[in-house]
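Every protein chain except one is present and positioned as in the full complex.
Up next, chain A:
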């Protein structure tokens, strides 16, 4: 094989730190996705329970939905509260 100078592979684009103005938007995105996932999970659990145990009543499904949504909301709120002060600041652990 002839010696071909292979150009060095381009540096893997590191997931760069998001620009500061996009921080809030990213948080919102994450919150909404988690809300969707958790509420749908809760709903599905509720449906299963209603079929198995509660003679196909509607309320267990809603309760499950509420649980999922509430959990997502709680997480989101926590993230906003926690990160509000030191958002974008990396704390180096000792």
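Rule of thumb we're sticking to: contacts are C-beta pairs under 8 Å (C-beta built on N, C-alpha and C of every residue); 3 or more make two chains touch, one makes a residue touch a chain; residues count from 1.
To be clear about the criterion, contacts and distances are computed from a predicted model.
Per the UniProt record, the absent chain's protein name among "Autophagy protein 5", "MICOS complex subunit MIC60", "TBC1 domain family member 8B isoform X1" or "ER membrane protein complex subunit 6" is "MICOS complex subunit MIC60".
For chain A, the residues touching the chain absent from view are 19-25, 28, 31, 73, 76-77, 80-81, 84, 87-88.
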